[in-house]
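Worksheet: the structure to be examined is printed underneath.
A protein chain is absent from this complex, but the other protein chains hold their places.
Up next is subunit A:
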Amino acid sequence: MAPYFLIFTTFTVVPVVMSLLLSFTHYNMLEPPTWAGWSNYIRLLVQDDVFLIAVKNTILFAAITGPISYMACFLFAWLINELPPRLRAFLTLVLYAPSISGNVLLIWQLLFSSDSYGYANSFLMSWGFILEPVQWLQDPRYMLGILIIVQLWLSLGTSFLAFIAGLQNVDRTMYEAGAIDGIRNRWQELWFITLPAMRPQLMFGAVIQISTAFAVAEVSVNLLGFPSVDYAGHTIVTHLMDFGTIRFELGYASSIATVLFSMMLLTNLLTQKLLRKVGE
């Protein structure tokens, strides 16, 4: 146990604590940090209009993708679990494919390409729904929606695999006992036996999904560009990248990270409360 925590502390706890401290300083990575008190936070919440757009986008995004992808992860893991091992392994691979292959976003660029050859445009035009190509990835009306769709498509990842493994750990005899106790269909079985038995995995999945839903950035940067048109695809993390890696205001970037962190923390508390009610 000791070796793990030694390494964990060095490479995870220390950097986190350092950046928490940095959030109270002005630091440009060249000169030593100077103490700033709460000024980073005040600037962030009161003066930074773009940050408010980022917060709005992130919350909207997380509120939609978080719960849906979480449930999808569980649902598919649960359905696949009843198949024979080989078929299950194959289907798991196919469903997990977007997370394992490198160039996934290319497909979406093709699909939503803004000329009339993009798949979405050419389909809608040939059916007569639209007369000229839509600029899917540049029009603020569609950008957040597309971001949500792509992220949902990517969502069968870590928690999905954890759920598959978790389902193997459910005691089979409990299903037989349940059938005797009057459980009549698969949905009752799911609610009264499977879900409560998987509570540790459900908690794990929740934490993972919350941190991915709130920290969305890569998809937005690759698909919508950085910065995106009218900041329509701007999220808290892209805002953070802007200040951290382009403007080198690391103190300010750290304060953004801290705000994001507290948002996740709050969501996590709520979710864990809800999860305790499962199966009652």
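In the analysis below, contacts are C-beta pairs under 8 Å (C-beta built on N, C-alpha and C of every residue); 3 or more make two chains touch, one makes a residue touch a chain; residues count from 1.
Note that in this section contacts and distances are computed from a predicted model.
S.K.: According to UniProt, what is the chain that's been left out of this complex called? Choose from "C-type cytochrome biogenesis protein CcsB", "ABC transporter permease", "Putative DNA-binding domain-containing protein" or "ABC transmembrane type-1 domain-containing protein".
M.R.: So the chain that does not appear here would be "ABC transporter permease", according to UniProt.
S.K.: Can you tell me which of A:Asn40, A:Asn57, A:Ser228 or A:Ser254 touches the chain that was removed from the display?
M.R.: A:Ser254
S.K.: With respect to the chain omitted from the figure, which of A:Met18, A:Val46 or A:Ile130 is a touching residue?
M.R.: Only one of A:Met18, A:Val46 or A:Ile130 touches the chain omitted from view, namely A:Met18.
S.K.: Check each of A:Leu110, A:Ile130 or A:Val278 against the chain that is not shown and name the one that touches it.
M.R.: A:Leu110
S.K.: Please identify, in ascending order, the residues of subunit A that touch the omitted chain?
M.R.: Contact residues on subunit A toward the absent chain are 1, 3-16, 18-19, 22, 29, 76, 79-80, 82, 85-86, 88-104, 106-107, 110, 117, 122, 153, 156, 158, 161-162, 164-166, 168-173, 175-176, 179, 183-186, 188-189, 197, 200-201, 203-204, 207-208, 210-211, 215, 237, 240-241, 244-245, 250, 253-254, 256-257, 260-261, 264-265, 268.
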